[in-house]
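A single protein chain has been removed from this complex, and every other one stays in its place.
Chain IDs A, B and C follow the sequence of writing; residue 1 opens each chain.
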Amino acid sequence: MEQGRTETAKPEVAEGWEPRIVGFLCYWCSYTGADGAGTARIQYAPNVDIIKVMCSGRIDPELVSTAFAHGADGVMVCGCHIGDCHYINGNHKTMARMPLLKRLLADLGIEPERFRHEWVSAAEGQKFAQLVTEMTEQVRKLGPLNWPGIMHSRGVGHGQDLRPWGE
Amino acid sequence: MDSNGQVSGKLKIGMYWAASCGGCDISLLEIGPHLLELIQVAEVVFWPCAADFKYEDVARYPDGYIDVMFYNGGVRNSEQEEVARLLRKKSKCLVAYGECAVDGGIPALANLKTPEAIYDASYHENPSLDNPDGTEPQPITECPYGELEIPRLYPQVLRLQDVAHADYRIPGCPPSAERVWEVIQLIVGGKVPLENSGVVVGCYDKSVCDECPLEKRMVKIEQFKRIHQARPEPGWCLLEQGIVCMGPATRSGCGALCIKGGVACEGCFGPSGESEDQGTAMIGAISPLLNATTEDRAAELVNQIVDPAGYFYRFTFGSNILRGRK
Amino acid sequence: MTEAMTRNEQVRGEEPRIGVFICHCGGNISDVVDVRRVAEEIGKLPNVAISTTHMFMCSDPGQGLIQEKIKECGLNRVIVAACSPSLHELTFRRTLNRAGLNPYLFEHTNIREQVSWVVEDKELATRKTTRLIRAAIGRIRHLVPLEKRHIPIHPAALVIGGGVAGLTAARDLACRGIEVTLIERGDHLGGRMADLGHIFPTEDQANDLLRPLIQEVLATSKIRVYTHAEIEESAGTIGDFHIKICVGANGKPGEVVEAHVGVIILAIGLEEYAPREGEYGMGLYPQVITLLDLARELVKEKPGQEFTLNGRPIRNVAFLHCVGSRQHHGVHRPGPQGKINDYCSRYCCTGILHSACELKKRYPHLNIYEFFEDIRAYGRGHEEYYTKASEEGVRFVRFDPLRPPCVEKDPRGESPLLVRSIDRLTENMEVEVPADLVVLGIGLQARDMSKLIDLYRCSVGADRFLLEVHPKLRPVELAVSGVFLGGSAQGPMDITEATAAAAAAGSKAAAMITQGEVEMDPFIAKVNEDLCTGCRICLSVCPYDAISRDEEKGIAIISEKLCTGCGTCAASCPSNAIQQLGFNDAEVKSEVLALLGVPEQEPVGA
Partner (left out) sequence: MSSPHVKTKEGYKRFSIDPVTRLEGHGKIDIFVDDEGKVADCYFQVPELRGFEKFCEGRPVEEMPRITPRICGVCPEAHMMASAKACDEVYGVELPLTARLLRELQYNIFFVTDHTTHFYALGGPDFVMGPDSDPATRNLIGLIGKVGVEIGGEVIKCRQWGHEAASIFGGKPVNPVNAIPGGMAKGLSSEERARLEEIILFMVEFGKFTLKILHDIVLADQKYVDLILNGPYYHETYSMGLVDEQNRVNFYDGKVRVVDPEGSELCKYEPREYMNHIAERVERWSYLKFPYLKAVGWKGLVDGKESGVYTATPQSRLNVADGMNSPVAQEAYEEYFETLTGHRSGKKPVHHRLAIHWARVIELMNAAERSLELIRHPEITHPENYRVICDKVPSEGVGTVEAPRGTLTHHYVTDENGIVKKVNLIVGTTNNHAPICMSIKKAAQTLIKPGVEVTQGILNRVEMAFRAYDPCFGCATHSLPGQMPLIVTVRNPDGSVKQLIRRD
């Protein structure tokens, strides 16, 4: 798939830009793991804002693309390890969804590093903290995704101030 | 009436063809015998493909003069946007007619490419091309007797709502004649208000599976197949047979015609139910059917699906959540 | 219509009036997060009627403030930004309830564990807090009043395990007139306690306590007792379990009996740590035994002043603490599952001190040494054993956990064994103690519960013991409702603690049964019949087979009772025809949008 010459020109990074990463976490393992990181006072990057769901099985791919479409620079999906899902095997369903979701996002030009899917148990506060810091740095390297900006520049959603191509 | 807009009792209707293929205009003729009923109660005041009214005639109409205006096709260039705005002004009820106007339709597949790439294909790459100087079109051209203007190509295919409010939206490529006639009766019969919020009509909320005659056997997908390589077993759900079918994620109302025609649903009525995005909906629909207990196996299976983006979003790149490619 | 119901009806129609209450947590939060600034910024957002802070939101005055503001400002939605919801979500839901507001019009934002404790930079922490609360506002605008589910409970209980805990639980239930089925895998009731003699801290004979309990259990008609019995199958969920029990006779597979119960108590206990061949001389020297071996010895009253073991007179006894407990990576070899027991087994310190005193009482001339890491005699009447032992002249050597003592043959042959260690009490002096008997204070560990874990989808801790819902708030409940933890399947306990846990589990279960029904969180999935096509995709994703297809209507139906509210079906439905209450698309999506700073488009209300 070819890269566009205008649209994908990397936007210059604004002063004080910080990666915006949305983290969808299952309550029983990953969210508790994140709490664990807190209880252990493990310091990590503040860039991942957590959205709590009961089970990672609830994480509808639609939520992921919604996050990207509205300005997330990255999305992280965390659930219980295979085998210790609070809902027996809800996370198997998550697991089965990921490959197709990853592929679709890649086909739409979203760098693979911007979307991560990890298993984090209630005991793995340390791991969670590392993941967050690691991903934050990866996304920082890539720079802003700025999907709303891209679409705005193409006139999506507001025909009025369209800037026609070729002018 | 004549083109000067002298008022007569009949409902004034029109149809415009924007970035689309004309299938919508044809589908309106599809109502067949009802056409004769229609012309008893309504008269055409603008329909380039079938009647001799010009833009200047429309411009002369007073605002809100047209009762119901069907706009088919997406918005790909400045002319289509200008006409959309003109027609919005002149019409009480503007209807986004057909998949292109509602969701972008097939032309919106262009949102996977850049305008430059499209120009290159047309002017620099075609094998049968004879273009030594590499000529490309320009928006305004000087000629000895004045200027000539061509509409400017927009960088993205938009749907009608992006440039003008649509009171109703009728999905489908093309819409189903039966459904359209139902809608026309409602509107013409004054059973629904002319002004509305852009409600989707001319289809059903449930998905194509609702109209699909094939049987589900609750078996998992072992392998994905492509239509030219497989003889699907008659009577059995195509998706379960590993042939990607958009049925589960697509509005019904068509009567599952493609499936009855022997091929999988390609999703031309847009997302079903309250989903906003056929692609992510299909992920939800396909993943549970994979015969995979590990992520690697799941990946191995779904990699057999060729071109998910192009297939899942064949008709909705004007309206899906991401609306195109980075 | 009850008052609450009418209020709920009103709320559905109203524009959201949101109260945001931000907790300082006594500095835990406010030292890092500028909570006042956050309150100010949040106060400017649409639909926020009040945004304020308090030193301790969970305290009575804090909760009082919330209730007062609900009334004063006519709030119909409440957000508390404080610690983790796992700690106080329930607390605040109750607060709303007391104020006459539906408890599910509440959102708990975690700004302690997930902000102030993990972000140093005050500015970034403050901004993150604002984002998270903004997200909560996005979500809460769409929340609607929810009612807990009510599930009938069949008035009968199954108790698994015939040890002192199981017996206690069964007895307590029976006393309340509840039908109990008690199954024990082994051949006798009473479990491990039956092997013991005098027990701390009361010094009763174990069997003097156990016998009447067992008799009571066997006597009552309310309790069906099966030994050599194990669960074969279990169907159904809370309130309505159908269980097939295989009852064998001395190992031989026997007939299958069935039990229909509403609740289950797991009193399956645990197992002793089995020292490895050669660990502290175990298996190499007959003079090395475990604490429980010794206890079994002491049950036998021996005549005379001489303490003998297998005919050999004993003069020097060495006790080793923390064998198979508080293990360290690199120092101790992992067990079969590749895990070490890094936890404290809790009974052994007092157990050893108690045995030491017992020996001293019977054989005052014995020389007794204890090699310990720390003495943890934490329970009532436990410390006394330490004092007593010291007075009695028991000598204590404090070893270095990273260099534990070693047990070897005495080269000089004066005594069968030598225990060598460094003593941190005397500036790490090398000490060498002759021993005729070495007693290993072995720890306790979880037994293999894989079958039950599969059957009842129990969550398991890193220490391989079963995990309660919350150690403080719901200490004897498993996340899988209807199943309770009665004793040491949950972690190492002494008899006192195990019986207490069993009694607690018993009364919880009894309460549930006498209530006749349970309330469960309302976060279940619902099918929108107008949108559902009956495509069956959800049927294949439900982990609990809670979804079936109504062939008549051609749509999916979700069983309220079986649904546990994971929301997997909601995420799979291609038409979004399934919505999870409390986590529906509108709620979660606008949470995402608000988090990203997208202003709310569609109006909420009605």
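In the analysis below, a contact is a pair of C-beta atoms (placed from the backbone, for glycine too) under 8 Å apart; a residue touches a chain by one contact, two chains touch by 3 or more.
What you are looking at is a predicted structure, and each value in this text was computed from that prediction instead of being measured.
Enquirer: For the full complex, can you list every visible chain touched by the one that's not shown?
Expert: B
Enquirer: Which residue from B:L11, B:V75, B:C93 or B:I106 sits in contact with the chain not drawn here?
Expert: Of all options in B:L11, B:V75, B:C93 or B:I106, contact with the hidden chain holds for B:I106.
Enquirer: Considering the whole complex, not just the chains shown, which residues of subunit B touch the missing one?
Expert: Output for subunit B: 1-3, 17, 19-27, 29-30, 32-33, 35-36, 39, 44, 47-56, 76-77, 79, 82-83, 86, 105-107, 109-110, 112-113, 117-123, 125-131, 133, 135, 137, 139-151, 153, 173-174, 177, 226-231, 254, 257-263, 266, 268, 306-307, 310-311, 314.
One rule holds in what follows: only the chains that are shown with their structure count from here on.
Enquirer: Could you grab the centroid distance between subunit B and subunit C? Build each centroid from C-alpha atoms only and quote it in angstrom.
Expert: Each chain reduced to its C-alpha mean, subunit B and subunit C end up 56 Å apart.
Enquirer: Starting from the mean Cα coordinates of subunit A and subunit C, work out the distance between those two points in Å.
Expert: Going by mean C-alpha positions, subunit A sits 33 Å from subunit C.
Enquirer: Would you pick out the residues of subunit A that each touch at least 2 other chains?
Expert: Touching at least two other chains: 60-62, 66, 93, 97.
Enquirer: Tell me, which residues of subunit C touch at least two other chains?
Expert: 541, 571-572, 576, 585
Enquirer: Under the definition above, what is the set of subunit B residues touching subunit C in their complex?
Expert: So the residues of subunit B in touch with subunit C come to 205-207, 209-210, 216, 218, 247-249, 252, 272-275, 281-282, 284-285, 287-289.
Enquirer: Within the complex, which stretch of subunit C touches subunit A?
Expert: For subunit C paired with subunit A, touching residues are 84-86, 110, 112-115, 117-121, 124-125, 127-128, 131-132, 135, 457, 459-462, 479, 523, 541, 543-544, 564-568, 570-572, 576, 580, 583, 585, 588-589, 591-593, 595-598.
Enquirer: For subunit A, which residues count as touching subunit B in their complex?
Expert: 1-8, 60-62, 64-66, 68-69, 92-93, 95-101, 103-104, 107-110, 145, 147, 150-151, 153-160, 162-167
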